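Let me give you the structure first, and then I'll get to my questions.
All protein chains but one are shown in place.
Coming up: subunit A.
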Amino acid sequence: MAEILSLREAVAALVRPGDTVAMEGFTHLIPFAAAHEVIRQGLTDLTLVRMTPDVIYDQLIGMGAARKLVFSWGGNPGVGSLHRFRDAVENGWPRPLELDEHSHAGMANRYVAGASRLPFAVLRGYRGSDLPSRSDTISTVRCPFTGEELAAVAAVNPDVTVIHAQRADRAGNVQLWGLVGVQKEAALAAERVLVTVEEVVDELDPRPGAIVLPSWSVHAVAVAPDGAHPSYTAGYSVRDNDFYQAWDPISRDRDTFLAWMRAHVLEAA
């Protein structure tokens, strides 16, 4: 059953140094507040998993929290490069970053396999691409019925998955709607699940297109209003596109980046 904790307590209870951590949310519902708490608690040596490591992972990587990144597209959507990600990969600053790189279809299916507790997933993917040459989690398998050769991708089973949702009830049942991304699969693939929510309510009335993660599939719920900013929470906030554009100059320079993180993350809360 999910416990309702403060964000500080929830991160301290669920995330450990060296963990494999997935923070998911496809543009929508990105758990920034939780990531900032991870940075404040000084958790390091993390293997970070995420289909689209945008600004949230740029911040974690730039602060030296990650030793490895598992991903399929690393950019600032509609703006350009992730400068901290590039600096880590190209120059090893602040520490070298190992990569395991996939396509979106491959990553999505890795989570599906993880949620299903299967060792791998199959897809028609990566055909002719150089990507398999750089990853030991992409292989091929022959269909026993048709003989077709298919791509096989290893399951992802994070130690912890962290997501943001609209709300939970007092029992810890979690409800989210809008672009639901790959959050259900990422949560069910994980050993431990932390969900930040905009609010805790007495009753979860039905919403069109909503999914519910039952309390017994979640380990901790923490209230974090506007916890997805600068991403957004449908029904509560809109995407702060200005911030995504402002991030480009902030993150280009190491010192400017560190000063921003000190002022807005380390000394905040």
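As a working rule, contacts are C-beta pairs under 8 Å (C-beta built on N, C-alpha and C of every residue); 3 or more make two chains touch, one makes a residue touch a chain; residues count from 1.
Note that in this section contacts and distances are computed from a predicted model.
Missing chain, UniProt protein name, picked from "Nuclear transport factor 2 family protein", "2-oxoacid:ferredoxin oxidoreductase subunit beta", "3-oxoadipate--succinyl-CoA transferase subunit B" or "Monosaccharide ABC transporter membrane protein (CUT2 family)": "3-oxoadipate--succinyl-CoA transferase subunit B".
Only one residue from A:Val15, A:Ala33, A:Leu46 or A:Val180 touches the chain missing from this view: A:Val180.
Contact with the chain not shown here comes from a single listed residue; of A:Gly75, A:Pro94 or A:Pro225, that residue is A:Gly75. Subunit A meets the missing chain through residues 26-28, 51-52, 71-75, 77-79, 81-82, 85-86, 89-91, 101-105, 108-109, 111-112, 123-131, 148-149, 178-182, 184-185, 209, 232, 234, 238-239, 241-242, 244-245.
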